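Only one protein chain is missing; all other protein chains are in place.
Naming follows writing order (A and B), and every chain is counted from residue 1.
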Amino acid sequence: MSLPTFKLLRPRTVEEAVGMLHRYQDEIQICAGGTDLIPSMKQRLFSPKYLMDIRGIEGLERIRVTPGLGVELGALTTLTAVEDSGFIHKHYPVLHEAVKTVASPILRNMGTMGGNICLDTRCLWYNQSLQWRKSCGFCIKKDGDLCHVAPGGKKCWAAFSADTPAALLCLSAEVNIASPSGFRRVAIADLYTNDGVNRIKIAKNEMITSIYLPESSAGYSGAYKKLRIRGSIDYPLAGVAVALKRKGNIVEDAKVAITGVNPAPHLVPDALHALAGREVNEHSAMVVGELASRVAKPLTTSLLTPEYRREMVRVFTKRAVMAAAGAEFSI
Amino acid sequence: MKKELIELKVNGRRHEVAIEPSKLLLDTLREDLGLTGSKRGCDDSSCGACTIQVDGTPMLSCTMVAASYQCDNGAHEITTVEGVAEHGALAAIQKAYGDWGGSQCGFCTPGFMMTVRALLQRNPEPSDEDIRHSLSGNLCRCTGYTQMYQAIKAAILAEQKGMARGNERTEEE
Partner (left out) sequence: MSEPKKSEFSVIGKPVALVDSAGKSTGQGKYADDLSAPGMLIGKILHSHLPHALIKKIDASRALALEGVVTVVIGKDAPNTYGILPVGHDETALAVGKVRYVGDNVACVVAESESIAEAALELIDVEYEPLPAWFDPEDSMKSQSNFIHEQRPNNIEKDYHHVFGDPDAGFAVADVVLEGRYIANEVTHAAMEPHCTLAAFEFDSQTGREGRLTVQSSTQVPYYLQHKLSIVLDMPMSQIRVIKPLVGGGFGGKSEIIPLEIIAAVAARKAKAPVKITYTREEVFLAHRGRPRTIIDLKTGVKKDGSITAVAAKVIQDGGAYCSYGVVTILYSGALLGALYDIPNIKYDGFRVLTNKPACGAMRGHGTVNVRFAFESQLDELAGKINMDPVSIRRKNLLKPPCITVNGLRVQSYGLPECIDVVARESKWAERRTKLGKGRGLGMACSHYVSGAASSIIRSDMPHSTVNIKIDRDGGVIVYTGASDIGQGSDTMVAQIAAEVLGCKMNRIKVVAADTDLTPVDIGSYSSRVTFMNGNATMRAAEDIKKRIVAAAAKKLACAPEDVLMRDNIVYKRGVEPVESKSILQKVLGTSPSDKAPTVSGHVEGQILRGSVQQKRKDEGPKERMSFEEAVTSAMDNTGALSGTGSYAPPVEAKGGKHKGGGVGPSPAYSYSAQVADVSVDEETGEVTVHKIWAAHDCGRALNPVSVEGQVIGSVWMGLGQALQEEFVWKDGLLMNPTMLEYKSPSSTESPEIECFIVESIDPEGPFGAKEASEGSLAAAIPAVANAIYDAVGVRMRESPFTPERVLAAIRAKNGQKKIEMTNRVDPTAPHKLREHGGSLWFKGRGPQRHADDPSRKTTAEPVAGD
(Lines give C-alpha, C1' and ligand atoms only; values in the text may rest on other atoms or scores of the structure.)
Protein backbone atom coordinates (compact mmCIF):
# COMPACT_ATOMS: atom_id res chain seq x y z
CA MET A 1 0.00 0.00 0.00
CA SER A 2 1.25 3.41 -0.85
CA LEU A 3 0.66 6.63 1.03
CA PRO A 4 -1.75 9.21 -0.34
CA THR A 5 0.17 12.07 -1.90
CA PHE A 6 1.06 15.00 0.31
CA LYS A 7 3.56 17.76 0.60
CA LEU A 8 6.09 17.23 3.35
CA LEU A 9 6.75 20.08 5.76
CA ARG A 10 9.74 20.01 8.09
CA PRO A 11 9.65 22.91 10.52
CA ARG A 12 12.72 23.60 12.66
CA THR A 13 11.04 25.52 15.44
CA VAL A 14 7.81 25.31 17.38
CA GLU A 15 6.85 28.77 16.11
CA GLU A 16 7.32 27.67 12.53
CA ALA A 17 5.32 24.51 13.17
CA VAL A 18 2.44 26.32 14.81
CA GLY A 19 2.43 28.80 11.94
CA MET A 20 2.05 25.95 9.48
CA LEU A 21 -0.73 24.43 11.53
CA HIS A 22 -2.50 27.76 11.62
CA ARG A 23 -2.14 28.21 7.88
CA TYR A 24 -3.29 24.76 6.80
CA GLN A 25 -5.72 23.83 9.64
CA ASP A 26 -7.88 21.10 8.06
CA GLU A 27 -5.33 20.08 5.46
CA ILE A 28 -2.43 19.18 7.70
CA GLN A 29 -1.45 16.30 9.93
CA ILE A 30 1.34 16.30 12.48
CA CYS A 31 3.68 13.34 12.18
CA ALA A 32 6.10 12.53 15.00
CA GLY A 33 6.99 8.83 15.21
CA GLY A 34 4.38 7.99 12.60
CA THR A 35 3.69 4.56 14.05
CA ASP A 36 -0.05 5.15 14.19
CA LEU A 37 -0.48 7.82 11.54
CA ILE A 38 1.44 6.22 8.67
CA PRO A 39 -0.46 2.91 8.66
CA SER A 40 -3.69 4.88 9.02
CA MET A 41 -2.74 6.95 6.01
CA LYS A 42 -2.14 3.78 4.03
CA GLN A 43 -5.68 2.82 4.92
CA ARG A 44 -6.84 6.26 3.78
CA LEU A 45 -8.12 7.17 7.21
CA PHE A 46 -6.15 10.36 6.70
CA SER A 47 -5.26 11.95 3.39
CA PRO A 48 -3.79 15.29 4.40
CA LYS A 49 -2.56 17.73 1.82
CA TYR A 50 0.39 18.52 4.07
CA LEU A 51 2.27 16.21 6.37
CA MET A 52 4.26 18.08 8.98
CA ASP A 53 7.22 16.08 10.24
CA ILE A 54 8.09 17.72 13.56
CA ARG A 55 11.08 15.53 14.41
CA GLY A 56 13.43 18.23 13.21
CA ILE A 57 12.34 20.67 15.90
CA GLU A 58 15.18 21.19 18.32
CA GLY A 59 14.80 20.53 21.99
CA LEU A 60 11.58 18.55 22.05
CA GLU A 61 13.19 15.20 22.65
CA ARG A 62 14.74 15.66 26.06
CA ILE A 63 13.92 14.64 29.58
CA ARG A 64 14.61 17.62 31.86
CA VAL A 65 14.51 17.47 35.63
CA THR A 66 13.93 20.69 37.52
CA PRO A 67 14.31 20.23 41.29
CA GLY A 68 11.30 21.53 43.09
CA LEU A 69 9.11 21.43 40.01
CA GLY A 70 9.31 18.01 38.53
CA VAL A 71 10.17 16.54 35.17
CA GLU A 72 9.52 17.83 31.71
CA LEU A 73 9.36 15.27 28.93
CA GLY A 74 9.68 16.77 25.48
CA ALA A 75 6.84 15.70 23.22
CA LEU A 76 9.33 14.03 20.88
CA THR A 77 10.95 11.95 23.61
CA THR A 78 10.76 8.42 22.30
CA LEU A 79 9.02 5.79 24.33
CA THR A 80 12.32 3.91 24.43
CA ALA A 81 14.03 6.92 25.97
CA VAL A 82 11.40 7.06 28.70
CA GLU A 83 11.65 3.33 29.22
CA ASP A 84 15.44 3.57 29.54
CA SER A 85 15.37 6.54 31.89
CA GLY A 86 16.56 5.42 35.29
CA PHE A 87 15.12 8.60 36.78
CA ILE A 88 11.62 7.83 35.51
CA HIS A 89 11.96 4.23 36.60
CA LYS A 90 12.92 5.26 40.09
CA HIS A 91 10.58 8.16 40.69
CA TYR A 92 7.62 7.50 38.41
CA PRO A 93 7.44 3.71 38.24
CA VAL A 94 3.88 3.60 36.94
CA LEU A 95 4.96 5.45 33.81
CA HIS A 96 7.93 3.14 33.38
CA GLU A 97 5.65 0.15 33.64
CA ALA A 98 3.15 1.52 31.18
CA VAL A 99 5.67 2.70 28.63
CA LYS A 100 7.46 -0.62 28.43
CA THR A 101 4.23 -2.36 27.40
CA VAL A 102 3.58 -0.08 24.44
CA ALA A 103 3.60 -1.96 21.12
CA SER A 104 7.01 -3.50 20.47
CA PRO A 105 10.62 -2.47 21.12
CA ILE A 106 11.06 -1.28 17.53
CA LEU A 107 7.86 0.72 17.59
CA ARG A 108 8.92 2.29 20.88
CA ASN A 109 12.12 3.41 19.18
CA MET A 110 9.96 5.42 16.84
CA GLY A 111 6.87 6.33 18.83
CA THR A 112 6.95 9.44 21.00
CA MET A 113 5.34 10.53 24.25
CA GLY A 114 3.43 13.28 22.47
CA GLY A 115 2.23 10.84 19.85
CA ASN A 116 1.09 8.33 22.45
CA ILE A 117 -0.97 11.00 24.18
CA CYS A 118 -2.53 12.06 20.88
CA LEU A 119 -3.14 8.50 19.64
CA ASP A 120 -6.27 8.13 17.55
CA THR A 121 -9.09 6.06 19.01
CA ARG A 122 -9.40 2.56 17.62
CA CYS A 123 -12.18 0.27 16.45
CA LEU A 124 -12.25 -2.92 14.43
CA TRP A 125 -14.74 -1.24 12.11
CA TYR A 126 -12.50 1.77 11.61
CA ASN A 127 -8.86 0.62 11.51
CA GLN A 128 -9.27 -1.12 8.19
CA SER A 129 -8.38 -0.44 4.58
CA LEU A 130 -10.52 1.74 2.35
CA GLN A 131 -11.63 -1.37 0.45
CA TRP A 132 -12.64 -3.08 3.70
CA ARG A 133 -14.54 -0.10 5.03
CA LYS A 134 -16.48 0.05 1.79
CA SER A 135 -17.66 -3.50 2.53
CA CYS A 136 -19.21 -2.43 5.81
CA GLY A 137 -20.70 0.80 4.51
CA PHE A 138 -18.20 2.93 6.44
CA CYS A 139 -18.89 4.27 9.93
CA ILE A 140 -19.52 7.52 11.71
CA LYS A 141 -15.88 7.96 12.62
CA LYS A 142 -14.86 8.09 8.98
CA ASP A 143 -16.74 8.52 5.72
CA GLY A 144 -20.09 7.17 6.96
CA ASP A 145 -23.06 7.72 9.22
CA LEU A 146 -23.44 4.29 10.85
CA CYS A 147 -22.08 2.97 14.06
CA HIS A 148 -21.58 -0.78 13.94
CA VAL A 149 -21.00 -1.27 17.63
CA ALA A 150 -23.83 0.85 18.99
CA PRO A 151 -26.56 0.58 16.37
CA GLY A 152 -28.59 3.68 15.94
CA GLY A 153 -26.15 5.61 18.09
CA LYS A 154 -24.78 8.95 17.03
CA LYS A 155 -21.75 8.80 19.25
CA CYS A 156 -18.51 7.12 18.27
CA TRP A 157 -17.34 4.52 20.78
CA ALA A 158 -13.94 3.80 19.29
CA ALA A 159 -11.63 2.95 22.16
CA PHE A 160 -8.78 5.16 23.28
CA SER A 161 -5.92 2.70 23.07
CA ALA A 162 -2.77 4.33 24.35
CA ASP A 163 -1.04 2.96 27.44
CA THR A 164 0.89 5.88 28.85
CA PRO A 165 -1.99 8.34 29.39
CA ALA A 166 -3.43 6.04 32.07
CA ALA A 167 -0.13 6.34 33.92
CA LEU A 168 0.01 10.07 33.30
CA LEU A 169 -3.46 10.46 34.79
CA CYS A 170 -2.25 8.72 37.93
CA LEU A 171 0.69 11.11 38.09
CA SER A 172 -1.46 14.24 37.63
CA ALA A 173 0.61 15.10 34.61
CA GLU A 174 0.08 18.20 32.53
CA VAL A 175 0.80 18.94 28.93
CA ASN A 176 2.23 22.08 27.44
CA ILE A 177 0.39 23.10 24.31
CA ALA A 178 1.74 25.60 21.81
CA SER A 179 -0.55 27.74 19.70
CA PRO A 180 -0.12 30.89 17.60
CA SER A 181 -0.99 32.89 20.69
CA GLY A 182 1.57 31.24 22.94
CA PHE A 183 1.60 28.32 25.32
CA ARG A 184 -1.05 26.89 27.62
CA ARG A 185 -0.85 24.16 30.17
CA VAL A 186 -3.59 21.60 30.54
CA ALA A 187 -3.99 18.74 32.97
CA ILE A 188 -4.06 15.36 31.23
CA ALA A 189 -7.32 14.79 33.04
CA ASP A 190 -8.86 17.69 31.09
CA LEU A 191 -7.43 16.75 27.73
CA TYR A 192 -9.84 14.13 26.48
CA THR A 193 -13.45 14.35 25.40
CA ASN A 194 -14.68 10.75 25.60
CA ASP A 195 -15.92 11.10 22.04
CA GLY A 196 -14.33 8.65 19.60
CA VAL A 197 -14.23 11.17 16.77
CA ASN A 198 -13.07 14.42 18.36
CA ARG A 199 -11.09 12.66 20.99
CA ILE A 200 -8.83 15.41 22.26
CA LYS A 201 -9.18 19.08 23.17
CA ILE A 202 -6.37 20.41 21.08
CA ALA A 203 -7.25 22.96 18.43
CA LYS A 204 -6.20 22.51 14.85
CA ASN A 205 -3.53 25.17 15.18
CA GLU A 206 -2.08 23.73 18.38
CA MET A 207 0.43 21.05 19.24
CA ILE A 208 1.74 19.43 22.39
CA THR A 209 5.34 20.36 23.07
CA SER A 210 6.00 18.73 26.42
CA ILE A 211 4.60 16.78 29.32
CA TYR A 212 5.12 17.73 32.97
CA LEU A 213 5.27 15.23 35.75
CA PRO A 214 4.89 17.18 39.01
CA GLU A 215 7.40 16.56 41.72
CA SER A 216 4.55 15.91 44.12
CA SER A 217 3.81 12.72 42.18
CA ALA A 218 7.36 11.45 42.41
CA GLY A 219 7.89 8.47 44.62
CA TYR A 220 4.45 7.00 44.23
CA SER A 221 4.71 3.26 43.84
CA GLY A 222 2.99 2.08 40.74
CA ALA A 223 1.89 -0.69 38.47
CA TYR A 224 0.40 -1.03 35.03
CA LYS A 225 -1.48 -4.10 33.82
CA LYS A 226 -2.39 -4.56 30.20
CA LEU A 227 -4.77 -6.95 28.51
CA ARG A 228 -3.64 -8.16 25.13
CA ILE A 229 -3.38 -11.41 23.25
CA ARG A 230 0.28 -11.22 22.31
CA GLY A 231 3.01 -10.29 24.72
CA SER A 232 4.17 -7.62 22.27
CA ILE A 233 3.02 -5.49 19.33
CA ASP A 234 -0.66 -5.30 20.37
CA TYR A 235 -2.60 -2.28 21.49
CA PRO A 236 -4.23 -2.60 24.91
CA LEU A 237 -7.68 -4.20 24.96
CA ALA A 238 -7.82 -2.91 28.49
CA GLY A 239 -5.18 -1.20 30.61
CA VAL A 240 -5.06 -0.27 34.26
CA ALA A 241 -2.57 2.06 35.94
CA VAL A 242 -2.25 2.44 39.68
CA ALA A 243 -0.12 4.87 41.70
CA LEU A 244 0.02 4.74 45.49
CA LYS A 245 1.56 6.92 48.11
CA ARG A 246 1.97 5.17 51.41
CA LYS A 247 3.35 5.91 54.82
CA GLY A 248 4.53 2.64 56.19
CA ASN A 249 1.93 0.37 54.75
CA ILE A 250 -0.86 2.86 55.10
CA VAL A 251 -2.18 4.40 51.90
CA GLU A 252 -2.15 8.18 51.89
CA ASP A 253 -2.99 8.79 48.29
CA ALA A 254 -4.11 6.54 45.48
CA LYS A 255 -4.84 7.07 41.81
CA VAL A 256 -6.29 4.46 39.49
CA ALA A 257 -6.84 5.00 35.79
CA ILE A 258 -8.09 2.79 33.00
CA THR A 259 -7.56 2.88 29.26
CA GLY A 260 -8.48 0.87 26.18
CA VAL A 261 -12.13 0.45 27.16
CA ASN A 262 -13.67 3.88 26.59
CA PRO A 263 -13.16 6.65 24.04
CA ALA A 264 -10.89 8.29 26.63
CA PRO A 265 -8.67 7.21 29.49
CA HIS A 266 -10.42 7.70 32.80
CA LEU A 267 -9.46 8.12 36.42
CA VAL A 268 -11.49 5.83 38.63
CA PRO A 269 -13.38 8.05 41.06
CA ASP A 270 -13.54 6.96 44.66
CA ALA A 271 -10.48 4.74 44.36
CA LEU A 272 -8.79 6.84 46.99
CA HIS A 273 -11.81 6.55 49.22
CA ALA A 274 -11.63 2.75 49.03
CA LEU A 275 -7.93 2.61 49.79
CA ALA A 276 -7.01 5.60 51.95
CA GLY A 277 -6.03 5.28 55.55
CA ARG A 278 -5.34 1.56 55.65
CA GLU A 279 -3.18 -1.21 54.31
CA VAL A 280 -3.88 -2.57 50.90
CA ASN A 281 -5.37 -6.01 51.07
CA GLU A 282 -7.08 -8.26 48.62
CA HIS A 283 -10.48 -7.07 49.71
CA SER A 284 -9.81 -3.39 49.24
CA ALA A 285 -8.09 -4.12 45.96
CA MET A 286 -11.19 -6.00 44.86
CA VAL A 287 -13.39 -3.08 45.78
CA VAL A 288 -11.31 -0.81 43.60
CA GLY A 289 -11.54 -3.36 40.80
CA GLU A 290 -15.29 -3.22 41.06
CA LEU A 291 -15.22 0.57 40.90
CA ALA A 292 -12.98 0.49 37.86
CA SER A 293 -15.16 -1.97 36.03
CA ARG A 294 -18.09 0.39 36.51
CA VAL A 295 -16.17 3.11 34.72
CA ALA A 296 -15.33 0.79 31.82
CA LYS A 297 -17.75 0.89 28.90
CA PRO A 298 -16.17 -1.37 26.32
CA LEU A 299 -18.11 -2.16 23.17
CA THR A 300 -17.43 -4.57 20.33
CA THR A 301 -14.56 -2.48 19.01
CA SER A 302 -12.04 -5.31 19.32
CA LEU A 303 -11.68 -9.05 18.93
CA LEU A 304 -12.26 -9.84 22.57
CA THR A 305 -15.81 -9.41 23.80
CA PRO A 306 -16.76 -6.31 25.79
CA GLU A 307 -17.93 -8.48 28.66
CA TYR A 308 -14.56 -10.10 28.96
CA ARG A 309 -12.71 -6.82 28.73
CA ARG A 310 -14.79 -5.24 31.43
CA GLU A 311 -14.29 -8.26 33.64
CA MET A 312 -10.56 -7.97 33.08
CA VAL A 313 -10.62 -4.32 34.09
CA ARG A 314 -11.92 -5.60 37.40
CA VAL A 315 -9.31 -8.33 37.77
CA PHE A 316 -6.40 -6.30 36.43
CA THR A 317 -7.24 -3.37 38.67
CA LYS A 318 -7.23 -5.61 41.69
CA ARG A 319 -3.87 -7.02 40.67
CA ALA A 320 -2.41 -3.64 39.82
CA VAL A 321 -3.41 -2.28 43.23
CA MET A 322 -1.82 -5.27 44.93
CA ALA A 323 1.30 -4.97 42.79
CA ALA A 324 1.63 -1.27 43.46
CA ALA A 325 1.47 -2.09 47.16
CA GLY A 326 4.32 -4.53 46.68
CA ALA A 327 2.11 -7.55 47.10
CA GLU A 328 2.34 -8.85 43.57
CA PHE A 329 -0.60 -11.14 43.12
CA SER A 330 0.56 -14.56 42.17
CA ILE A 331 -1.67 -16.86 40.21
CA MET B 1 2.87 14.51 -7.40
CA LYS B 2 6.09 16.01 -8.61
CA LYS B 3 9.28 14.30 -7.57
CA GLU B 4 11.89 15.96 -5.45
CA LEU B 5 15.58 15.30 -5.18
CA ILE B 6 16.74 14.05 -1.80
CA GLU B 7 20.00 12.68 -0.45
CA LEU B 8 20.10 9.56 1.68
CA LYS B 9 23.10 7.99 3.36
CA VAL B 10 22.73 4.25 3.27
CA ASN B 11 25.34 1.72 4.35
CA GLY B 12 27.96 4.46 4.39
CA ARG B 13 27.29 5.74 0.90
CA ARG B 14 25.44 8.83 -0.20
CA HIS B 15 22.69 8.49 -2.76
CA GLU B 16 20.73 11.18 -4.54
CA VAL B 17 17.28 10.06 -5.53
CA ALA B 18 14.32 11.80 -7.09
CA ILE B 19 11.17 10.61 -5.35
CA GLU B 20 7.66 11.71 -4.54
CA PRO B 21 7.48 13.38 -1.12
CA SER B 22 5.01 10.73 0.02
CA LYS B 23 7.26 7.81 -0.83
CA LEU B 24 8.06 5.42 1.99
CA LEU B 25 11.66 4.79 2.90
CA LEU B 26 11.12 1.06 2.37
CA ASP B 27 9.92 1.60 -1.20
CA THR B 28 12.74 4.04 -1.87
CA LEU B 29 15.34 1.54 -0.68
CA ARG B 30 13.82 -1.28 -2.68
CA GLU B 31 12.81 0.50 -5.86
CA ASP B 32 15.16 3.44 -6.22
CA LEU B 33 18.33 2.08 -4.62
CA GLY B 34 17.85 -1.59 -5.52
CA LEU B 35 18.34 -2.60 -1.90
CA THR B 36 15.66 -5.28 -1.86
CA GLY B 37 16.89 -6.96 1.30
CA SER B 38 14.41 -5.06 3.46
CA LYS B 39 11.02 -6.69 3.06
CA ARG B 40 7.40 -5.67 3.21
CA GLY B 41 5.42 -8.23 5.19
CA CYS B 42 2.42 -6.23 6.38
CA ASP B 43 0.87 -2.83 5.86
CA ASP B 44 0.26 -1.89 9.46
CA SER B 45 3.68 -1.62 11.05
CA SER B 46 3.35 -4.87 12.94
CA CYS B 47 5.66 -7.49 11.39
CA GLY B 48 9.17 -6.03 11.45
CA ALA B 49 10.34 -7.48 8.12
CA CYS B 50 11.34 -4.00 6.93
CA THR B 51 13.48 -3.20 9.98
CA ILE B 52 16.53 -1.06 9.29
CA GLN B 53 18.77 0.96 11.56
CA VAL B 54 18.88 4.72 11.68
CA ASP B 55 21.93 5.90 13.57
CA GLY B 56 22.09 2.45 15.10
CA THR B 57 18.47 2.30 16.24
CA PRO B 58 16.13 -0.28 14.72
CA MET B 59 13.14 1.28 13.00
CA LEU B 60 10.47 0.22 10.54
CA SER B 61 11.24 1.55 7.09
CA CYS B 62 7.63 0.90 6.01
CA THR B 63 6.53 3.50 8.53
CA MET B 64 9.00 6.21 7.55
CA VAL B 65 8.67 8.86 4.88
CA ALA B 66 11.93 8.78 2.94
CA ALA B 67 12.20 12.53 2.61
CA SER B 68 12.17 12.82 6.40
CA TYR B 69 15.40 10.87 6.64
CA GLN B 70 17.66 12.87 4.38
CA CYS B 71 21.23 12.86 5.58
CA ASP B 72 21.69 15.83 7.72
CA ASN B 73 24.87 16.86 9.52
CA GLY B 74 25.84 13.31 10.33
CA ALA B 75 22.33 12.36 11.40
CA HIS B 76 20.23 9.76 9.63
CA GLU B 77 22.88 7.21 8.84
CA ILE B 78 20.79 4.36 7.50
CA THR B 79 21.95 0.77 7.65
CA THR B 80 20.12 -1.99 5.83
CA VAL B 81 20.73 -5.72 5.86
CA GLU B 82 22.98 -5.26 2.85
CA GLY B 83 25.33 -3.35 5.14
CA VAL B 84 25.72 -6.03 7.79
CA ALA B 85 28.37 -8.29 6.25
CA GLU B 86 31.85 -7.24 7.30
CA HIS B 87 35.15 -7.29 5.44
CA GLY B 88 33.82 -9.50 2.68
CA ALA B 89 32.55 -12.18 5.05
CA LEU B 90 29.29 -12.90 6.76
CA ALA B 91 28.95 -11.27 10.14
CA ALA B 92 28.88 -13.80 12.96
CA ILE B 93 25.14 -13.43 13.38
CA GLN B 94 24.53 -14.03 9.67
CA LYS B 95 26.63 -17.16 9.70
CA ALA B 96 25.03 -18.42 12.88
CA TYR B 97 21.51 -17.95 11.56
CA GLY B 98 22.41 -20.35 8.76
CA ASP B 99 24.18 -22.88 10.95
CA TRP B 100 21.57 -23.04 13.66
CA GLY B 101 18.38 -22.86 11.66
CA GLY B 102 17.55 -19.26 12.57
CA SER B 103 16.27 -18.78 9.02
CA GLN B 104 13.91 -21.08 7.26
CA CYS B 105 12.08 -19.21 4.52
CA GLY B 106 14.28 -16.23 5.32
CA PHE B 107 11.75 -13.51 4.57
CA CYS B 108 11.81 -12.17 8.11
CA THR B 109 15.57 -12.68 8.44
CA PRO B 110 16.73 -9.25 7.24
CA GLY B 111 14.53 -7.63 9.87
CA PHE B 112 15.87 -9.94 12.55
CA MET B 113 19.44 -9.24 11.44
CA MET B 114 18.91 -5.54 12.05
CA THR B 115 17.22 -6.06 15.39
CA VAL B 116 19.74 -8.56 16.70
CA ARG B 117 22.67 -6.53 15.45
CA ALA B 118 21.39 -3.51 17.35
CA LEU B 119 20.85 -5.62 20.44
CA LEU B 120 24.38 -6.96 20.39
CA GLN B 121 25.87 -3.56 19.66
CA ARG B 122 24.12 -2.21 22.71
CA ASN B 123 24.47 -5.24 24.92
CA PRO B 124 27.13 -7.80 23.91
CA GLU B 125 26.06 -10.23 26.61
CA PRO B 126 22.27 -10.20 26.71
CA SER B 127 20.37 -12.54 28.98
CA ASP B 128 17.85 -15.00 27.56
CA GLU B 129 15.11 -12.63 28.63
CA ASP B 130 16.82 -9.67 26.94
CA ILE B 131 16.99 -11.64 23.71
CA ARG B 132 13.40 -12.82 23.81
CA HIS B 133 12.22 -9.34 24.64
CA SER B 134 14.24 -7.59 21.98
CA LEU B 135 13.04 -9.93 19.22
CA SER B 136 9.41 -9.35 20.10
CA GLY B 137 8.83 -6.68 17.46
CA ASN B 138 9.75 -8.99 14.60
CA LEU B 139 7.38 -11.75 13.59
CA CYS B 140 8.59 -15.05 12.18
CA ARG B 141 6.18 -17.67 10.91
CA CYS B 142 8.57 -20.60 10.38
CA THR B 143 10.86 -21.14 13.32
CA GLY B 144 8.89 -20.57 16.49
CA TYR B 145 11.98 -18.47 17.40
CA THR B 146 13.68 -21.33 19.27
CA GLN B 147 16.51 -21.88 16.83
CA MET B 148 17.03 -18.13 16.58
CA TYR B 149 17.97 -18.08 20.25
CA GLN B 150 20.52 -20.81 19.62
CA ALA B 151 21.89 -18.87 16.65
CA ILE B 152 22.20 -15.67 18.63
CA LYS B 153 24.04 -17.43 21.44
CA ALA B 154 26.36 -19.07 18.94
CA ALA B 155 27.04 -15.70 17.35
CA ILE B 156 27.86 -14.16 20.71
CA LEU B 157 30.24 -17.00 21.42
CA ALA B 158 31.83 -16.65 18.02
CA GLU B 159 32.32 -12.93 18.53
CA GLN B 160 33.86 -13.58 21.91
CA LYS B 161 36.25 -16.07 20.41
CA GLY B 162 37.07 -13.50 17.80
CA MET B 163 35.96 -15.79 15.09
CA ALA B 164 34.27 -13.53 12.64
CA ARG B 165 33.34 -16.47 10.49
CA GLY B 166 31.02 -18.08 12.98
CA ASN B 167 31.31 -21.51 14.50
CA GLU B 168 33.39 -24.57 13.79
CA ARG B 169 30.89 -26.17 11.55
CA THR B 170 32.54 -24.71 8.44
CA GLU B 171 33.10 -27.37 5.80
CA GLU B 172 36.64 -28.05 4.80
CA GLU B 173 37.51 -29.18 1.35
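To be clear about the criterion, a contact is a pair of C-beta atoms (placed from the backbone, for glycine too) under 8 Å apart; a residue touches a chain by one contact, two chains touch by 3 or more.
In this text the structure is predicted, and so the values were computed from the model without any measurement.
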Among the chains presented, those that the missing one touches: A, B
Of B:25, B:47 or B:156, the one touching the omitted chain in the full complex: B:47
Subunit B residues touching the omitted chain (full complex): 20, 22, 27, 30-31, 35-47, 49, 80-82, 84-85, 90, 93-95, 97-110, 113, 132-133, 135-147, 169-173
Where the unshown chain meets subunit A, residue by residue: 1-3, 5, 104, 124-125, 127-132, 134-137, 145-146, 148-153, 229-235, 296-300, 303-312, 315-316, 331
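Just so we're on the same page, only the chains that are shown with their structure count from here on.
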Computed distance of Cα centres, subunit B from subunit A, in Å: 30
Subunit B partner contacts - residues on subunit A that touch it in the complex: 1-8, 10, 31, 34-35, 38-39, 42-43, 51, 53, 55, 80, 103-107, 109-110, 129, 231-233
Residues on subunit B engaged by subunit A in the complex (per definition of touch): 1, 20-24, 27, 43-46, 48, 51, 57-60, 62-65, 67-68, 115, 133-134, 136-139
